[in-house]
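Missing here: one protein chain of the complex. Every other protein chain is in place.
Just so it is clear, A and B label the chains in written order, and each chain counts residues from 1 on its own.
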Amino acid sequence: MYQYDNYDQAMVDARVDEFRDQVKRRLAGELSEDHFRPLRLKNGLYLQLHAYMLRVAIPYGTLNSRQMRALGDIADKYDRGYGHFTTRQNIQYNWIKLDEAPDLLADLAAVEMHAIQTSGNCIRNTTADHFAGAAADELVDPRPYAELLRQWSTFHPEFDYLPRKFKVAIIGSETDRAAMKLHDIGIQLVKNDAGEIGCRFYVGGGMGRTPMIAPVIADFVPPLQMISYLEAALRVYNRYGRRDNKYKARIKILVHEIGADEYRRQVDAEFAHILTLGLEPPPAELERIKGYFANPGFEADLPDNVDLSDPDFALWVDQNVHAHKQPGYAIVTISLKPAGGIPGDASADQIRLMADLARDFALDELRVTHAQNIVLPHVKKADLYTVWQKLDAAGLANANLDLISDIIACPGLDYCSLANARSIPLAQKISERFADIGRQREIGELKLKISGCINACGHHHAGHIGILGVDRKGTENYQLLFGGSEAADTSLGTIIGPGFNEDGIVDAVEKATDVYLAQREDGERFLDTYRRIGVAPFKEAIYG
Amino acid sequence: MVDLVFADNVLRFRDDDVVSDPAVTVDAFVDAVSGQPNASAVRVEPGDDARALLPHLDRLALVEVNFPAYTDGRGYSAARILREHGYTGELRAVGDVLIDQLSHMRRCGFDAFVPALPISADAAAKAFATWPEVYQKTVDGRTPIWARRHPVA
Partner (left out) sequence: MKILTGNDLPSGDVIWWTGEGWSRHVDDAVEVGDEAQALIAREDAARRVNGAYVIEATRDGGSVRPAHIKERIRALGPTVRLDLSLKPADPAAGTWVI
């Protein structure tokens, strides 16, 4: 994976110094909170319900064992011994002290990490397919492009005060594992008939208050014009995105209001001008970056079979292990979703254990998924059993990937100052209700996603079953949505009827799975059955 | 490169005289050019289209870009567009211009600053030196990191 050179290192070091100075000025009273807030947010530092929260960038969700270990150590040193992996492929710490934050950033910089632009109205940390460079179905490895994008977007002087936050996701296979069309910009790397690589730009997707699926704005931009195209797309947004109403300020509203054709026309005009300026890094730079992502050390001629005689292990392999492009290797997903647990939370010890496993068994790499799980991308099939045993001993061998208890849940009202209702207790109750793994597997793939407010950090619009927390006269209430998806068949869920209290929603989810089990046809997932039979039978069972 | 100077309340990277002509609005300027081409200073508000000035750049000695609130970043694009099209006169950021925005403004082509709350020349000089290197090529002439990595022989 990518390694900093002196230039990259100097940038994060300079940022630590700058932020140390800003904190000093805030604590000394030279900066008011009004002026400090946007500055700390650009360093991912929020003031949440109980304390400051720091969001650390994990660029395109990729990190090495040394970085993962440092994340565990930071949890002990600056926080209360745990961290929360988020739907943005980042990690958040919930109990940070403002006066210690600069030291924390320095510890991050020592392992080539930072919190730059993890919040604020700027270009946020780029996300990507968490199986990049490993997936058997991959067309192009998106990571070199994501790294090019990381460098371009870091301290971009023109786009630091956009109308609103700006999220970019990039993938390189037909299978969308990054919810690409639900981002401000989604880039899909494709190949044309001549076998050349190009970037297909989807612009104007998003969740939140007004969920939208991004339309294609450019079908095929040569990779060596990707940065110029981004400059054009962002400039049009920076100039014409709405600033009169923060709820209408995302690029999706601009694209929607002027129309995809008009937006495309404006971007094309800007693009033609920008191409004359020579802003694009040269081919040699992309090649330099690609060099870091070439073969991470695969061995040839490894055995391709796995001994599945241990039934618990066999179950885990069936559920949590994916095909690798390299014979003899497999992709392991570690589920951070134990029954009754907090989705995405991991203790410092668990984080360090995962770091050790990556070092010893996964060619030193890990990924964070937007579903709040951790991936060991390159595990020899011959090592799978050992890895599983070590995970099992640490409570990390939950064989529930993509099942109903593999729930995405935002922090909700237990931590988040914007929340209307708690998300985590719901996830705990649902995962306990369906704790029996046989029952879960009988139900099959079912993506359940919970947000504690309309901001949709828990991707509830994109859940096969989505749950949205609302405030009903001071009490927590939950709305139920069906029919969303963030995969290649992206769709937005719709609210099925009146809301529920906490216990009511767990019962409603169970009734929905009963309807599905009774009505499904061969090979159908919950989502497929719902799409075929519509909402009526579900409503009848739930409200009838 | 010209050093930072503090003259007539303007922080500047220019050694020509400070332009003191009153700045007119973009609309007034564009209308005036067709009638009486005297105005040489114009003030760009966030909602103005800086491209309207492009046919008249040679008449301009000063463009003021106003930042009523520093969180409104439209002025950064306005500045870059003017420089990308060859404007060489003074480009002045005025209004809610804070120390933490100075280096980005300079990268977008501003070479003069009149903050509503005064900033000392020393503090400004430190802010301009925040980033030892830069990732992007813009209009400020700095060599981006990618060009340093791949010097053209």
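In the analysis below, a contact is a pair of C-beta atoms (placed from the backbone, for glycine too) under 8 Å apart; a residue touches a chain by one contact, two chains touch by 3 or more.
This structure is a prediction, so every number in the text was calculated from the model and none was measured.
Q: Going by the stated contact criterion, tell me the shown chains that border the hidden chain.
A: Across the whole assembly, the hidden chain touches A.
Q: Among A:L63, A:A179 or A:L413, which one is in touch with the chain left out?
A: Checking each option in A:L63, A:A179 or A:L413, the one touching the absent chain turns out to be A:L413.
Q: If the hidden chain were put back, which of A:L71, A:I96 or A:L527 would touch it?
A: A:I96
Q: Of the listed residues A:N320, A:Q428 or A:S485, which contacts the missing chain in the full complex?
A: Among A:N320, A:Q428 or A:S485, only A:Q428 touches the chain that is not shown.
Q: Mind pulling the chain A residues that touch the left-out chain?
A: 26-27, 29, 33, 47, 49-52, 80, 94-99, 342, 413-415, 417, 419, 422, 424-425, 428, 474-476
As a convention for this text, only the chains that are shown with their structure count from here on.
Q: Could you tell me the distance, in whole angstrom, between the mean C-alpha positions of chain A and chain B?
A: Distance between chain centres, rounded to whole Å: 37 Å.
Q: Taking the touch rule as given, give the residues of chain A at its contact with chain B in the complex, in rising order.
A: Touch list, chain A to chain B: 5, 7-8, 10-11, 14, 18, 22, 35, 38-39, 121, 151-152, 154-162, 235, 238-239, 243, 273, 277-279, 281-282, 284-285, 288.
Q: Where on chain B is chain A touching in the complex?
A: 46, 70-74, 76-78, 80, 84, 98, 100-101, 103-105, 107-108, 130-138, 144-150
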